[in-house]
Structures are given as structure tokens and as C-alpha cells.
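The other protein chains are all here in position, but one chain of the complex has been omitted.
So, subunit A:
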């Protein structure tokens, strides 16, 4: 305590803290909550940027990865592109192709981009070899590190395709390219050898530019490249900004809402700290006068009152840093998964900056009332402490007294007008608590809507497949920047046809239609297609029948209603510079169709582009899955058993769909939202508690008088509780629209962070009844906060209260 001055002052500070235990606890909890939120928000902001930027910088990542047609641009011409204005470094040309290998277990991996490079180094994209070595001769391959696992390790063999005479490649290493220039690497000769008519060899060039920080700059750089080679020579490009966004999106989506909670927390702690210290000064005028009378200087008085704020705030800040670090762990772990071995932890400077900033803010909040204490004249302070109160709020008592309500209630309703500043602090605490609750309810509803909309297949009661469900491959490793694909019968890769019995889709369909319990169904196949204007392969879902029940939420346009239509995600529109209404050319195996984009789907599934079309566009396409709705009242299990009994002998299978589990990030975000809301609502309640404690202490003599003339404990309780009810109502009226507005503001920002806009079912989540209940939540916060002091006032001994000055 010597830190704050003399031992005498230490005693004064200690006794002040001891006398105001509730307020001391309120300051500690409020600052703890604010600091914890700020640490989480800060850590996520760092996590959202730092690992990618660090890895990209270290590897001299490619701002643009370009694919050229070797028939139209020769090696010398491509080498010249490295000397274009603005290009600071280039690498290549590297031969490149796509192939779909099959592992030793017979499972076919997704289509991989294979690039022929003699080594991991170069002027651009210095690939980080995580294990093993680089491919040195034909027959060797290095895979992206995300493939490393029990199924595929060093020395594992991969067949180049499912055809019988396909060559086998030996995995010799695992590597990471921050720029995601390839999924696998081999010697240039091996790439040329694997290229086929279906997957011809292209040439990859990697570039770094002096200016590539915006989408516009990248587009301008791309134009330069396209212009430097012949028409049609540039087949496609990949921007580092897209790769960065995909890599960052897990944490990036979380940042806006955690920041919103952090801001609310900081505002609340400022309000509460200044309210507590103002209250401490206001209720201690006589004490301050006595301190000065016995020789305390004004500066010592200021220090004494500052210390009474900074000591609990310091404890709260320390606890907040610890709590923030603990809360950040699951979110950072999620981000860490994206970068493999890159370890993420809360940045040290976040752990330093946040508490220092919080201490400064709390100090400033406490300084103004402390200075007021220091400036008070001794005689005045003693006199003010004893004299009757000023006439503030008398008009309110007169007005409220006319209401047709019990007198203790009308007396209580007028009480807040006696201390307008304290009432304002209480009102803000309740309003912020209501804002947090409203925002959190909207956020969790929106996140649930996002989760549901991302699993449209899960809406069907029963899934019927043309293959046995246990033949479905385990999920492939997570694609760059995205979460792992769900092991779905429709989405998984299946064992090669030579090893697998596949039921005839027509017979499966017949089995479904002949089942009495079938209400409706549609067929689906997931495959890869080529889309003119989009580089690399594109995931496609082909639908057979009326698929509206399994459709994605639409941001614009509508779901497919027939042939000639395609629904695409926002990223597809961005990458292909198309819009709803445009036509695209889609090639499925050997068939090509010109389809009109009729809708923009709400799809947050990472960097993969998944488009949706009617199966009838491609004559050779057949469904591999049927999603069935059963008639009302019928057990889905029973239905699945009956259909399964028919189609299992054919090679197919049937299962019920378990309720869709939410994705990890959504679960974590929902849990965080609930946790942060509980903390904020608790702090709001503590803010009310603090104000009512101050008020009750100040009015204890008046309450004693009331009790002496016959006010019962119950009436006393209703007096105190009604004094906060109006504040609760007002707080609700302010907080609900503000929380609603905050939700409307933050959700689109979160959407932009994952590269999509939000459809109305995700944004318009509030029901009128819900808003009404949230508004009443303000009253609940206020009443709960006032309950303890109300009980204390009701139970206080009348004789003691009457003796209180």
C-alpha cells in the first residue's frame, strides 16, 4: 500500500475497499470481462493475419500463380514475362497437370494439381519441406503436408489413376506451399509422363509484383501478363489474396463479433468504474472532509480514491488476461489447423498492450471523480455530508405520487430522478447488457442458420445410396483454408469400380417409389466438372428431380428449377467475373452444356467452388444418392430398414440422417457468444447492484423512517425493486434496437470475412416475441441486480437505520 503513499493512506485505501466490497468486486469483474474479451479479439486479429503473412513472406510466396498453354507460349517467351514492369521476381516455367491418384487401400483421392519442379527452392514459392525429401527421379512424388496421416506416409505408393496399367508413385516427402501453387510435386519428366489427353500438361509460372496488395492491382498485373503472351495462352491465374482469405477465414469470421463483445465490455467497465468511484466520492463526502481535516492533502485524497479503483481493476485485469488466454486457445487451435505445424499462441504484445490500455482507461475513468474528491473544500465536505439533500427529483415524486399504484411503488419509481448521473450509469449498464443479450441471441440464431444451410442433405429423413455405406472413403484431408469435408455418402470418393459393386440407380429409384412411406425424394451426384473461365476443377452437385428441399439458401436469384440452369456461390461469381443471369460453359466428362446462372448460393464451405445443376443437363450423369422425405408419422428408421432390405442385395444401402451437428467453428463461436454474453449480462447486473447498493446506503435513513411509520419489509422490497424497474424498461427499449443494429452490422462483416454475403434467413433471425422477451430482459437484469440490496433494505433494523446519518 506504500505504493500509493504513506502507511496512513494505505490504511485509508484498505478501509475504503473493505467498506465497499460489492463495488470493489464489481470493478474487478467488469475489468476482467472487458480485458478477457479484448485479449481474445486481439489474439484472433493477429492469428487472422500473422501466420499466413509470416509463411508467405518467408517462402517468397507467389502473388500470382499463372497457368499457360505450352502450345501457345514457349519457354523463352514465358521467361520474358519475368521481366515485365512491376514484376520483382518470377519462377518457372514448371510443367503442370492434374491427376486423381488411388491410395494403397483403393480409395481415390481428390483431383490433385501436380507440378514438376527439380527442387523446393527458387526465386518465388520456396516450398517448405516438412518431412522426407524432394522428388529426385521419376516414380517419386512429394505431397502437400495436409495429406500426411496414417493412410499415407513416407514410402506409401499411389497409383496415378484407377486404371489397371497406371504407374505407381512413391511418396518421398511432404511439403507446404503458403501460396498453394500445387497439391503435389514431382520431377518435370514425371509430370510430362503423367499428362494425358484428359489432363494435358500446362505450364506454371509464379510471379511476385511490386504492388499486389489489392484485388484491383492483381487484376491489373494479370492483364499485363495476358497481354505479354499470345491470345488464349494464359489459361488461368490464382491470386494470393484468395489464398490468404481462404487461409484466414476460420479466425477472421470470429474477429468481428469478439471485437463487438470486447468493445461492449470496455464501455461497460468505463461506465461502471466511473460510476463506482463517483458513488464512492458522493457517499463519502463527510469522510473526505474528515480526512482533509486531519491533514490529508488534496493530492493524497486523489491518490487514495484512485487506488480504490486501480487495485480491484488491477486484479480484474490480471484475471482477464489469464481468462482471455484460456478462451483464445480453442479458437487459435482451429486457426492453427489451417497451417499444419505453425504454432499459434496469444501474441505477447497483446498480453501487454491490452492490460496497459485497460489500466489507462480505468485510471482515466477514476480520475475525474477522484479529482472532485481532491478539490472539495474541507468545511464544505463535512457540511454537505450532513445537510439534507437538495431538491433533485421532487417533481418526479409529485408526478409519480399521482399514479394509481401502491405508494411504495410510486415512491420507488421516482427515486432514480434523485441521482440523474447514477441513474444514467445504471441505465447504460442495463442497456449494454441488453445489447449483449440481443446481439448474442441473434448471433447464435444466425450461426445455427448458417450451420443448417450448409448441410442441406441433412434435412432429408433418409439417405439411400447406390453403394454400401462402409465403402465410402474416409474424409480427405482438409482442403487449403477450409474445414474438413464431411464423410457424406454423396460427397466421399469411393473405391474403384473394379472393386466395388454399385447398384443400378434405376432399381434404387424404383425401390424408393414403390415404398408406401415415401413422401418425396430427389437424386444427387457429386462430381468434378470443368467450367470455362474458372481455373482448375470445380465441384458440382447434379440433382435428379425436385431438389428444392435440399437447396442452399439463396443470396440472390433462385434455386434450380430445371435444365439449362446453374446455381453458383459468391466466390465463383467473383473468380469468374460473372453475375446472376450470365451464361457459363460447363463440361462434365465428355458432355458440355451452356447454363445460365440463376442464383447465388450461400456457401461458406471454404475455398472450394461448388456449383449446382440439374442432372438432366448431362445424359451420362446418374445419381449416386437419393435423399428421401418420409410421410408424416412414419419412422425414418423403419423406412430405412425396409428400403435397405430391398437394395442391399443390389449393392446399395439406406440410412437415416442424424440431426446435423454444427461445425466446430460455429460451435466454438456460439459457445463464445453465450459465454461473453453471460459475462456482460453479469457485469450489467453487477453495475445495477453497485448503483442500488449506493442508493440504498444513502437512503437507509429514509427507509428507516418509512419502516418506522409502518412500511413492511415486503413494501420496502417493492420500493427498492420498483426504483430499478423503469430503468430496466428503458434499458430494454434502448438495448434491443441497439443489439439488433449491432447484429445487422457485424453479421455482414463476418460474411465478408469468409467471402460471402449473408442471405436474409441468416440475417433476419429475430422473432417479434423474441424481441419483446429480450426487452423484458432489461427489467430482469435490473431487478436481479437490485434484489440483494432490496433484501438488505427490507431486512435492515429500523432502529439502526434511523440512527444512520
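Here, a residue touches a chain if its C-beta (ideal position, glycine included) is under 8 Å from a C-beta of that chain, and two chains touch if they have at least 3 such contacts; residues count from 1.
Following the convention adopted for this analysis, contacts and distances are computed from a predicted model.
The chain that is not shown carries the UniProt protein name "ABC transporter ATP-binding protein", picked from "ABC transporter ATP-binding protein", "Carbon-monoxide dehydrogenase large subunit", "Monosaccharide-transporting ATPase" or "Alpha-E domain-containing protein". Residue A:394 is the one among A:136, A:163, A:394 or A:561 that touches the chain missing from this view.
From the options A:192, A:702 or A:764, the residue with contact to the chain not on display is A:702. In the complete assembly, the contact with the undisplayed chain comes from A:713, out of A:70, A:298, A:330 or A:713.
On the side of subunit A, the interface with the absent chain consists of residues 388-389, 391, 393-394, 397-398, 401, 406-408, 414, 418, 701-702, 705-715, 795, 797-799, 802, using the contact rule stated above.
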